[in-house]
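Only one structure is covered here, and it is reproduced in the block below.
Just one protein chain is left out here, and the rest sit where they should.
Every chain is named by a letter (A, B and C) in the order it is written, and numbering of its residues begins at 1.
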Amino acid sequence: MAEHAHAESLALREQFDTAEQQKESSTFGMWIFLITEVMFFGGLFLAYTIYRNTYPTVFGMASTSLNAVIGALNTAVLLCSSFTMVMAVRAAQLGKRKAIIVFLILTLLLGLVFLGVKAYEWNEKYVEHHIPGASFHFEGTAQQGPAQLFFSLYFAMTGLHALHMVIGAGILCWLLYHAARGRFTAEYMTPVDIAGLYWHFVDIIWIFLFPLLYLIDRHMK
Amino acid sequence: MSEHVDSVKTYTAVWLILLVLTGVTTAVAYIDLGAFSIVVALVIAAVKMLLVALFFMHMRHSTSLTKLAAAGAFLWLFFMLAFTLADVWTRGLVGTPGR
Amino acid sequence: METREHYLNAGHSLKSWLLTKDHKRIAILYLITVTIFFFIGGIFASLIRVELMTPQGDLVSSETYNKLFTMHGVAMIFFFLIPSIPATLGNFFLPMMIGARDLAFPRVNLLSWYLLVIGGAFALFAMLAGGVDTGWTFYTPYSTTYSNTWVIATALGIFVAGFSSILTGLNFIVTVHRMRAPGLTWFRMPLFVWANYATAVIQVLGTPVVAVTIVLVFCERVFHIGIFDPALGGDPVLFQHMFWFYSHPAVYIMVLPAMGVISEIISVYSRKPVFGYHFVAFSSMAIAVIGFLVWGHHLFVSTQSVYAGLVFSFLSYFVAIPSAVKVFNWTATLYKGSISYATPMLYAFGFIGLFTIGGLTGLFVASLGFDVHVTDTYFVVAHFHYVMVGGTIMAFLGGLHYWWPKMTGRMYPENWAKLSAAIIFIGFNLTFFPQFILGYLGMPRRYHVYPDEFQVLHVLSTAGASVLAIGYLFPMVYLMWSLRYGEVVGRNPWGATGLEWKTQSPPPVHNFDEIPVVTHEAYDYSTVIKEGVEVG
Partner (left out) sequence: MKVPLFPEQASNFAPDVDHLLYYLVAVSVFFTVLIFAAIFYFAIRYRRRSEHELPEPVHAGLALEIAWSVIPFGLTMIMFGWGANIFFKESRPPKDAAQVYVVAKQWMWKVQHMEGQREINELHIPVGRPVKLVMTSEDVIHSFFVPAFRTKQDVVPGRYSTTWFTATKPGKYHLFCAEYCGTKHSGMGGWVYAMEPQDYQIWLSGGRAFGSLAENGEKLYQDLACGNCHKVDGSGRCPSLAGLFGRNVQLADGRVVKADEAYLRESILQPNAKVVAGYQPLMPTFQGLVTEEGVLQLIEYIKSLSPQPAAGAGTTPAEINVNPGAAGAAPSNR
């Protein structure tokens, strides 16, 4: 490991005995971090469950006002980005520097497309006065309060998800910088690996958000 | 996980299944299944999650410790949901609103 | 000896401290930080007690009083008790006890200290800018809609400090799993390590929930979106569920590491392995798990359903089993031991006594019909102070004295230490025991003005608090004094068995000149004490 000029900042750290131990620790650390993320989003899912249980009809009406086709397409975009991410990890496992870079760029682009679509949808909500607050108005029901609860949860959940995407995009940029400098080899690719774990996890959150937010009572429309 | 390099074929297959499932869950939402639509939606989402976790996140090659940790997270999520719902669902049953 | 390099003299610049990755130096940074917050919280506590000497509320206004108890709670819970033992003693000794050179992620460790400092800065800003008056529990809709104090800054501070706690827990879990010395199997680990591991599990699983709850309160306050707002059909009791899902287990974040410290101390000063080692180890894990299933016992009168109340009350009694197991096993460890009355042991005795009372009164408030009367009264105040002050702080001081020679290479003055331990014990009981009676009489919590008939007990409590305050100042002074004038000690002044005692005092930068290989169970004193041979 030590032969590489930059290796000392990325390779084996002094608290570890072996590279294997270091890799296992890093990967396990990322899994533990993802557990905290499960519980973090879990609080939002809890609030969502309680209010959907209390106001099923209003949640259905509010949900059908979202554009399910855009939502589904955006889900597909995110799944594609997960695919390119796993391909980047695979390239790293095989030590293919160019392939890492290509797949990371693709992942980044797909992530940005997702965020762009999300921004478009939010703007639509703004135009429709569906943003919770003083100017909130949801047509079709007198129950403005519960309708606003739905949109509060919608923005909290998609907003925090998007924030995780932005952080993920930052991590991808960091990886790209180091991949371009050839720091990742078949022996040392833990950063790519654990960034992949993070990216896929953010994808999983969306896999649940999509049906819960977009697909309630679709058949009624 | 340099010990386990999965084939491009596997990844592609998983990816395509995920896309198909996204289509399915969207389509099914337009069919009136009554109370079951939420069940179907969640089952499909859970399958997608498992596919991502097992293949893309290499969980099928992971140590049992990692699997245990991930299962633990969902157990705790279940605790939180179940006990809070236990309150919400049984409020007012004794004949007094509240309590 | 004079010229030997150790972690303290390995660099003298400020930078060498602020950018250190050494878990021992980070532990010292934490120690300084939490001590500052302890004294800030203590000043608020003193003002509260002085105010309550008279029933009229004549020292400060109601508004100020409400801010005082809120800031006392915030400073003490989020910035002292939660980081207290894990981030200082745990940070310092967990890697050493498992024979590691450092934690798995030293830079994350440093980051988590910075997060605590940043969070603390937000909280301090809120305190100096005008304070916050919601109570440390931030119940909605008061905190989101009605309070016009610095809720947002405080909430941000707690949010950031929460991530500090999460990262510490994450680091500990990975370290215990992946960094143990050769031969150190799970059931050879010292019980302090077990306790910190169990604590880390709670930190990782619980803290994110309070973090997201704070985010929602923040959004509701800033953007008026209303997740918990009853005017929109929101449920304020849902906030209480989400808050206590973390904040009840948080009680165990505070007390589990304390129990770990007590296990170490009781064993060393009886020179016997902890009685029922496996039971004590598993009881830590059991508390961590069951502790997550009982949060609703804070909601018995909140309009929570009767059935949920029944379930939560029932499950609460299951936490009593592992807690009782610990107390009985510690007591049994003394049996046929060789008991020394060193200061840490006195603190451990104090801990067992006070924790027993705190724990038993926990059974009172877990009983539904009883809790209806005493919840939100001084009975509850007395109960949790017995657990957290009588428990956690006693253990923190005990552990600090126990490991002080290892951390600094110098001994504290034994007689002064014994005197202050006695003062703290007496002062504590005088402060908080009258509050049980006050609570049963019906004195509500968070009252600035109170009926005259409660005054005598309040004056008694305030008198106790002054004794307690003096007791806490003593160690501050003599521990500082000992840094310079304390007697120099060798590797193992107590004849203890942990791996931390196998290296020099103070330890070298990477803890061990050579990574030890563990061949014995924990607490095998025959490897350390040879009858008739000099110890140390």
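Assume contacts are C-beta pairs under 8 Å (C-beta built on N, C-alpha and C of every residue); 3 or more make two chains touch, one makes a residue touch a chain.
Because the structure is predicted, anything quoted here is derived from the model rather than measured.
Colleague: Among the options B:18, B:52, B:73 or B:88, which residue touches the chain absent from this view?
Modeller: Within the whole complex, the residue contacting the unshown chain is B:88.
Colleague: Thinking of the whole complex, not just what is shown, which of C:368, C:419, C:489 or C:515 touches the missing chain?
Modeller: In the full complex, the listed residue that touches the missing chain is C:368.
Colleague: One chain is left out of this view; which of C:22, C:102 or C:133 touches it in the full complex?
Modeller: Hidden-chain contact among the options goes to C:133.
Colleague: Per the definition of touch given earlier, which of C:20, C:203, C:377 or C:429 contacts the omitted chain?
Modeller: Touches the omitted chain: C:377.
Colleague: Thinking of the whole complex, not just what is shown, which of C:49, C:101, C:241 or C:272 touches the missing chain?
Modeller: Answering carefully, the residue with contact to the hidden chain is C:272.
Colleague: Write the list of chain C residues that the hidden chain touches.
Modeller: Counting only chain C, the missing chain is touched by 57, 62-63, 66, 133, 135, 139, 141-142, 145-147, 230-231, 233-237, 270-273, 275-279, 300-303, 306, 309-310, 313-314, 317, 320-321, 324-325, 327-329, 331-332, 334-341, 349, 352-353, 356-357, 360-361, 363-364, 366-373, 375-377, 437, 440-442, 444-453, 455-457, 525-526, 529-533, 535.
Colleague: May I ask you to list the residues on chain A that touch the chain which is not drawn?
Modeller: Residues 53-57, 60, 141-143, 145-146, 216-217 of chain A touch the chain absent from view.
Here is the rule we go by: only the chains that are shown with their structure count from here on.
Colleague: Consider the two chain pairs B-C and A-C; indicate the one with the greater count of contacting C-beta pairs.
Modeller: A-C
Colleague: Taking each chain's centre as its mean C-alpha position, how far apart are chain A and chain B in Å?
Modeller: 15
Colleague: Round to the nearest whole Å and give the separation of the Cα centres of chain B and chain C.
Modeller: Here chain B and chain C have centroids separated by 36 Å.
Colleague: Name the residues of chain B that each touch 2 or more other chains.
Modeller: If we look for residues of chain B contacting two or more partner chains, we find 65, 72-73, 76, 80, 84, 88-89.
Colleague: Enumerate the residues of chain C that touch no fewer than two other chains.
Modeller: Within chain C, the residues that touch at least two other chains are 177, 205, 209, 235, 238, 241, 245.
Colleague: Using the touch rule from the top, collect the residues of chain A that touch chain B in their complex.
Modeller: So the residues of chain A touching chain B come out as 24, 27-28, 31-32, 34-35, 38-39, 42-43, 45-46, 49-50, 53-54, 68-69, 71-72, 75-76, 79-80, 82-83, 85-87, 90, 93-94, 186-187, 189, 193, 196-197, 200-201, 203-204, 207-208, 210-212, 214-220.
Colleague: Which chain B residues qualify as touching chain A in the complex?
Modeller: It comes out as residues 1-2, 5-6, 8, 11-12, 14-15, 18-19, 22-23, 25-26, 29-33, 37-38, 41-42, 44-45, 48-49, 52-53, 55-57, 63, 65-66, 69-70, 72-74, 76-77, 80-81, 84-85, 88-89.
Colleague: In their shared complex, at which residues does chain B touch chain C?
Modeller: 65, 72-73, 76, 79-80, 83-84, 86-94, 98-99
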